[in-house]
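I am attaching a structure below and will ask some questions about it afterwards.
Up next is chain A:
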Amino acid sequence: MIQYASIILFVIGIYGLFVSKNVIKMIVSLNIMEIGLNIFIISIGFVGGGAIAPIISSTQDLGLIFVDPLPQALVLTAIVIGVGTTALALAFAKTIYKTYNTFELDEMEESA
Partner candidate 1 sequence: MILNILIGIGIAFFGFVLQTSIAGINRKIVGRLQKRHGPRWYQEFIDIFKLLSKRSITHGWIFDFGVIMALGGIIATAMFMPLTNNFLAFENFDNFFIFVYLIAVGMLGMAMSASGSGNPWASIGVMRALTTMLAYEVPFLIVVLTIINLTGNSSLTEIMLYQQASGNNWFLIALPIGGLVGFIALMGMLGKKPFETYVAPAEIASGPMVEYGGKQLGMLFIMNEISAFIEVSLFVHLFLGGATNIFEFLIKYFVVYTLANLISSVNGRFKIDQVVKFFYKWPLIMAVTQAVIAIYFGWVI
Partner candidate 2 sequence: MASVELLILFLVGAGVIAYILTRFNTFLGSIFTIFAVMFVFVSLAGYGFGMNMDTTVNILPGISFTETYLGFYFAIIIVFVYLMVSFFHPYYLSEYKYKNSYNLLFLLSLAGILGAFYTDNFLNLFFFFELIIWTTMFLIPQGKSKEAAVSYFGFSIAGSVAMLIGIFITYNVSGTFSIYQGLAALSGTNAIFVFVLFIIAAFAKLGSFPLHIWLPIAHGNAPHPFSPVLSGALVKLGAFIGVLALIRIAPATGLFTAMDLPIGQYVVAILGSMSIVFGTLMAIKEDDAKKLLAYSSMSHGGYILVAFSILNGIAFAGGFYHILAHALASAGAFMAIAAVARATGTTKMKELGGMIHKMPITYLAYLIAIISMAGIPPMGGFISKWLIFQAVIDKGMIFVGIAVFFGSVGSFLYVFRPLAALFLGQELTEYKKVKEAPLLMLIPTFILMGLNVYTGVFPGGILKFINNIIVELGYTGIEVSTYEINGTNGILNPALIGLIFAVGSGIAFLIFIVLKKSRKVELMDTYTAANFVHDEHLLHYAVDFYAPLERLYEKQSNWMTKFYTALAEKVRELGKLGKYLFMSKNISTTVFWIVAIIIFLLWGEVL
């Protein structure tokens, strides 16, 4: 079920990109898309029957059912990368605003 929710989030992100002409809106929809993707990755690793987060604590670590740890690790890196790209995008957004003082892509008179 959670997988469908994440795919819907992903599609909303894509729709946002498809429609918006505003730089900031694009960055936001990009993030929505990435979040949808990350949730999807997490949902891949889910194991039924009461599995718990894959954290081995000092008290009781034997005989427990853990959720698949690999996607969790992947998501960590994916989120970090998402942050990196968004930071870069915002930096570019700042320079765009400085040069054209507008965020509307089609108002800028720059050539193709």
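Just so it is clear, a residue touches a chain if its C-beta (ideal position, glycine included) is under 8 Å from a C-beta of that chain, and two chains touch if they have at least 3 such contacts; residues count from 1.
The candidate set was assembled so that all candidates are chains of the complex that A comes from, given by their letters.
Not measured: the values here are computed from a predicted model.
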item	value
Candidate number, among 1 or 2, whose chain touches chain A in this complex	2
Residues on chain A engaged by candidate 2 in the complex (per definition of touch)	14, 17-19, 21, 26, 105-106, 112
